[in-house]
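One protein chain omitted, others in place.
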Amino acid sequence: MFHYTIKRLLMLIPVLLGMTLIVFAIIHAIPGNPALTILGTKATPEAIHSLNRSLGLDNPWYVQYFSYLKGILTGNLGTSIQTNSPIASEIWPHLAATIELSFVAMIFAVFVGINAGIISAWKQNSFLDYTAMILALIGVSMPVFWLGLLEQWGFSIKLQWLPSIGRDDIRNSVDPITNLYLIDTLLRGRLDQFWMVLRHLILPAIALATIPTAIIARMTRSSMLEVLKSDYIRTAKAKGQRMIWIVYKYALKNAFIPILTVIGLQTGLLLGGAILTETIFGWPGVGLYIYNAIQYRDYPVIQSGILVIAFIFVMVNFIVDLLYGLFDPRIKYR
Amino acid sequence: MSEALLQVENLKKYYPIKGGKFGKVSEIVRAVDGVSFSVREGETLGIVGESGCGKSTTGRMIMRLIEPTEGKIIFQNRNIMELSKHDMRKARKDIQMIFQDPFASLNPRHTVGHIIEEPMIVHKMGNRKQREARVEELLELVGLSAYHAKRYPHQFSGGQRQRIGIARALAVQPKVIIADEPVSALDVSVQSQVLNLLKDLQKKFNLTYIFIAHDLSVVRHISDRVGVMYLGKLVELSESEILYTDPKHPYTKALLSAVPVPDPDIKTNRIILEGDVPSPAHPPAGCTFHDRCPVAMDICSKERPNFKVLDDGRMISCHLYD
Partner (left out) sequence: MSEAILKVEGLKTSFFTDDGEVPAVDGIDFSVNEGEILGIVGESGCGKSVTSLSIMGLLPAPPGKIVGGHIYYKGEDISHAKESRMRKLRGNDIAMIFQEPMTSLNPVFTIGEQLMEAIRLHNHLSKKELIERSVELLKLVGLPRAAELLDEYPHELSGGMRQRVMIAMAMSCNPKVLIADEPTTALDVTIQAQILDLMVKLNKETHTAIIMITHDLGVVAQMCNRVAVMYAGKIVEEGTVKDIFNHPEHPYTEGLIKSIPDLYGKKDSLYTIKGSVPKPGSITKGCLFAPRCEFVMDKCQVNRPELLGDGHKSRCFLHQGQGRKEVRK
């Protein structure tokens, strides 16, 4: 297991290197000149030229790439063209917002998705099964922005139950420590603010969780159906075990590997795919951060933002790989 | 007796298992470890053994469906190990195979007629009309009817599917048929029908069979000579009459005594072997059977016994008969 972990970590190096190269290449393939954006369309060629030089944009691409890579390795993600402050420190509050939102959404998706899938499989072809699977089908087909708008219209505007925008109230804003507000409010002992933050999380989290919930539910169902037909489930019944135990203890552990894979992939997608949700709900996460940077052609920010997301994606799946062995003793790590 | 039609010499199949750091070969599974035998024209050689003993791998290597690691396969005085891919394809016309699972080995999307015709197309035999006539002839030969050609495999029972498999094997008029557990998936009443069919066909076409099975009674019924395999090696090989009435190798004895005989009046003196067959990746030193052998001697754990011929013509590898 230890050797395997080391080996896998070493194998991550080329993956991550390739990632930086691709990110770098894509950004530079996009037409448009950042100097032009900064200086405005009326800038003189001399001004553009000198700004390009000071930003290092007149160097050959590989020189730019290596200086970029060197920066990453020393923890320097560059400076935002827009705000002129270091990205490394600027990006964290945004990342924390995204992580918090994705985490809550994923907890919701895993809990609801797995249970819906289990019940569907257990009571196959029942009314419950059909209902759950139709909901799941709607869930995967529903565009997130549409669902978000519906939620805002229903729960914020009509019913006025929940806030529709942002992470906290402007007049009652959270004093950040870690920038994960749920934790910060608890650290500061502000339970009233904890509740306020949680209320802000509900709508965007549900919007974000819809597709993963549906996918997890469908995967759980098909995986469980397979397992419930197996001989060892029959053995467990022959021992006189209760069905609810058989399903949740015996069958679930066996059915979990494909579910885990889906959870891993979906977590990665959530982190990167939150742009739409964040835009609709005014959520100051990485998605929104990158979205704004794109409008401003803030190359260093776009690069770093994408890189951070890709990095998290790779790490999540790495962790999932290690978790497999926990659920299936037959998986041997070599 | 005529001379050997097919001769196998020191056939081996090793599978390296990769593992450890940087995918080095950490161990070698000796699936088949030096098997030699010959088959005469028109006879049936049975190969018995328990699962994992290498009997199926041996059968497949003769057709080079599995590429042997080492050894010679001499068929009609040619070493088919040296044949090019093209020549090998031609040689396969003379050696055909029947498989255990008659369902898995028939393409469910093809009609039975097409399945039987296909080997003839591959080997460019006859024109379309002649082939169709031959398909009908073959179907009747194996106890089915001409109109069955239009049907699909799933419309047949297990026994009928095995007949289709036999018809397909016969289509190219082979000299040798390798039958790998051809009746083990069938019920007793159907099994006897297929066994009788195989015997009839052998007489009719002077076929040579290599009959691989785990069921000792079935093998005795059909075979002229029988080889017993254990852990990738032949331990005893002789005329089936001799082998079954007077087994000499302790493993053969145990194997035969373990068969439950369908007669309550015969109480066999069962030799119950301890434990399981060891992994072919870690075969015991010396004689590979010594750790389970009820009559093992000191030498058995040290020296590997050689294959030798006894007076009655049987070949055996056991230190008891040195």
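Per-chain residue numbering starts at 1, and chain names A and B are given in the order in which the chains are listed.
Convention: a residue touches a chain if its C-beta (ideal position, glycine included) is under 8 Å from a C-beta of that chain, and two chains touch if they have at least 3 such contacts.
In this text, all values refer to a predicted model and were calculated from it rather than measured experimentally.
Put simply, the hidden chain is in touch with A, B once you look at the whole complex.
Within the complete assembly, B:L255 is the residue of B:V35, B:L106 or B:L255 that touches the hidden chain.
Although one chain is not drawn, the whole complex shows that of B:E9, B:E27 or B:E50 it is B:E50 that touches it.
Touch with the chain omitted from the figure is made, among B:S26, B:N107, B:S157 or B:N306, by B:S157. In the full complex, chain B touches the hidden chain at residues 50-51, 157, 159-160, 187-193, 195-196, 199-200, 214, 216-218, 220-222, 240-241, 244, 254-267, 270, 272-273, 276-277. Contact between chain A and the absent chain runs through residues 230-232, 234-242, 250, 253-254, 327-330.
The rule is simple: only the chains that are shown with their structure count from here on.
Distance between chain A and chain B, defined via averaged C-alpha coordinates, is recorded as 56 Å.
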